[in-house]
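Here the complex is missing a single protein chain, while all its other protein chains stay put.
In order of appearance the chains are A and B, and numbering begins at 1 in each one.
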Amino acid sequence: MPTPLGRRQFLTGLSALAAGSTLAACSGQKSSTGGTSPSASGSAAAAPGEKITLNFWAWGTSQPGLVKAWNKANPDIQVKHTDAGGGTDSSTKMLTASRSGNAPDVGLVEYTTLPAMIVGEVASDITSHVQDIKSSFTEATWGQTTFNGAIYGIPQDVGPMAMVYNETRFKALGIELPTTWQDFATAAESVRKADSKSYLTVFSPQEFGNFAGLAQQAGSSWWKVDGDTWTVGIADEASMKVADFWQDLVERDLVKVEALLTPQYNKELNAGQVLTWPSALWAPGVIYGAAPGQAGKWAMARFPQWTQGDARVAYQGGSAAVVTTSSKQPEAAAKFAAWINSSKQGADIQLGTGQYPASILGQQAAVASKPPVLMPQQEDFWKLASEIAAETIPSISWGPNVNVASSAFQDAMTKALAKKTPLRDALSATQEAVVADMRKTGFKVNG
Amino acid sequence: MTTSSHAAPALTTTSGRGLPDRPPPRRRRRSWAPYAFVAPAVVLFVVFLLLPIGYAIYLSFQGLRLAPGGAFGRRVQVFVGLDNYKAAVTDPEFLAGFGRLAVYGLIAVPFTLGLALLFALLLDHPRTRARRFSRTAIFIPYAVPGVVASLLWGFMYLPSTSPFSWVSEAVGGGAIPFLDLPLLFPSIANIAVWGGVGFNMIIIYTSLRGIPVEIHESARIDGASEWQIARRIKVPLVAPALVLTGLFALIGTLQVYGEPTTLRPMTDSITQTWVPLMTIYRDAFTRDDLPLGSASSVLLALGTVVVSLLLLRITQKRAFGENG
Partner (left out) sequence: MSASTAAGVLTRPAARTTAARRGRALPTAVLLAGALYCLVPVVWVVVAASKSPDELFSTFTFSPGTGLLANLRDLFAYGGGQYGRWGLNSVLYAGVGALTSTFVSALAGFGLAKYRFAGRDAIFYGILGGVLIPGITLAVPQYLLLSKVGLTGSYWSVLLPSIISPFGIYLCRVYATAAVPDETLEAARIDGAGESRIFARIAVPMMVPGLVTVFMLQFVGIWNNFLLPFIMLSDQNKYPMTVGLYTLLAKGSGEASLYSLAITGAMLSILPLLALMLVLQRFWQLDLLSGGVKG
């Protein structure tokens, strides 16, 4: 009973395996358009009656509502929303996906990461698609997504810097609300004297964006480009001034050195042991998320200034919607991005979830909105917010390797705080790392 | 071509069933069989291990450099020779990571093996009770994913949720600084030890069970204490199992990534580049410099291979005697 069956069985099995994999490969082919063949010229409108499907990667509580509203109003252009993680995770994934042309049609990108996405050829130039909504945003806001005259994204939200503080505890401990940084230092002293378990605020070496904003408020410009030559100002005088200021507070044990939003920090927040968070307008939502029991006890005030009477603040955070180079339907994608970020409906949804819209329309609508859940008692919250938004410094720009700067900063600061060496040196180390990295890539850098 | 030589005698002797010898064609049929058996594994190995490694090596010689175009220029991939390797080898953070690995490994490996051996010996001890329960309990951590284990221990270390700190605070001391240096190293090593003891214990234990009972029975009769039996008889006989578990522990140490990453949000003492794999992740993903990440990975992989081979070489002589 010879069994050529044996051989046949084997070959059948092997070829089945191979065939199966190939089949899977073919059927697994992802396309961002559902069933339509994209026209070569890239014109958006699908042939009438055909449906376009767009992929949208974004994080944050406002996104599902925005997508739902769009889908309802636009049956011919349906958007599929995916939460690919927070800012850093999402852009990392987008970069990797873009390498093989698999990035989503539209993605949310933080302003700080945008230049890197441009250099990495993920964000595409959409100047021609957004002409009609240019007037929906102020020039300062567009400045965050415009480079060398080309527009690379549509701003969704902005984070003008402001200070949220625990009004109840301030009153209880008899602390005066500081309006300058000098007052801030004094207040920090008073807090420590009044309650040895409490601190005016927390200083975290991980907060790159926050520190950059502080430096920018003091007059620093961390990246500047003139033609094709860059100047990196991470270790300039203004930044050093800020570093020295916080170093003093740390040395005198007037601020607590720890990471934000850890279980430890949250516990302290809940117990009223952290009294302020100098950050940005989106802070109330975050504090509420970590400490819902604090509702009604906090309020928002202007950021402390270096000179009494000044009114200048930087941005912290905020993101824009970009159309990626992988998109096969750039015009439809741009239309979607424009709508969610500049329409009245979009603005209402944003405000409802605590996002401060970048659009003029949204900011005007904000004034009429109810205050955030964290401070229902502060009736003039949004009015103050729009004043602050008007005081932001328009000329802030980021460089092509913010991610390098961020990780170098965090490491250098952590080490300096642990070893108690000057924070100035940490800034210098960051500057060196950033310049070296830019030069290695081939950028021309001054100095 | 050749069939297994040990089959030849069977062919020429009668198999006891009265059947005549088979003609040669069967040899030919059998000669393709092994290739067919290993084919799926080989194909998968090539596609999912060799090709990626090859690609990683290829990438390691590339770099992303600026080319004209776009708002600031674009980054394109070009050949850069050994630049990435030079950068990796001279990066103080990358090297410091290895230093930390050494400290971490010096705690994690001996403790994992030592405890695994201890528990295995205790399980084998004639007078131990609660064997079933203990064995199962000690094996449970194996079922816990690394991320979850780090999460659990992270909360056990954090002052505000730690039962240990609760006790120490109750008796008047402060919270125990598990997540600050110098306790940081034992704390992280502890997570790996906790997760690895059970699995390694079972390996050693089953090896112990393989020792013929007569050997230690006679020693017992001669008056040897359990301790002496363990030291002189059992441990040497399970040496091969110890080598195996030691090898696993070593490889695990060199590739540690999950524990420090998960704990990082909870403490400032863990930097972004605390261990080499974190540096690689940062370079490859956060800094979007895949070629540099690939070069560092190749270096790490080479290091792992070298150390493993060294370990096998050294222990082979001792554990296996002439069978090496």
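Rule of thumb we're sticking to: a contact is a pair of C-beta atoms (placed from the backbone, for glycine too) under 8 Å apart; a residue touches a chain by one contact, two chains touch by 3 or more.
Since the structure is predicted, the reported quantities are computational estimates derived from the model, not experimental observations.
Here the missing chain is touched by one residue of A:Pro263, A:Pro422 or A:Gly442, and it is A:Pro263. Residues touching the missing chain, restricted to chain B, are 1-7, 10-11, 15, 17, 19, 22, 26, 29-31, 33-38, 40-42, 44-45, 47-49, 51-53, 55-56, 59, 115, 118-119, 122-123, 125, 127-131, 133-134, 136-149, 151-153, 155-156, 160-163, 166, 194, 197-198, 202-204, 206-207, 209-210, 221, 226, 238, 240-241, 243-244, 251, 254-255, 257-258, 262, 265, 277, 280-281, 284-285, 290, 293-294, 297-298, 300-301, 304-305, 308, 320, 323 (touch as defined at the top). Touch with the hidden chain on the side of chain A covers residues 1-7, 9-10, 21, 24-25, 28-30, 57, 82-86, 89, 93, 96-97, 99-100, 102, 260-263, 266-267, 270, 286, 289-293.
In the analysis below, only the chains that are shown with their structure count from here on.
Residues 2, 6-7, 10-11, 14, 17, 88, 92, 95-96, 115-116, 118-121, 125, 147-148, 150, 152, 204-206, 225, 228, 257-259, 262-264, 267, 400-401, 403-404, 407, 410-411, 414-415, 417-418, 437, 441-443 of chain A touch chain B in their complex. On chain B, the positions that touch chain A within their shared complex are 25-26, 29, 32-33, 36, 39-40, 64-67, 70-75, 93, 155, 158-161, 181, 265-269, 271-273, 282, 285-288.
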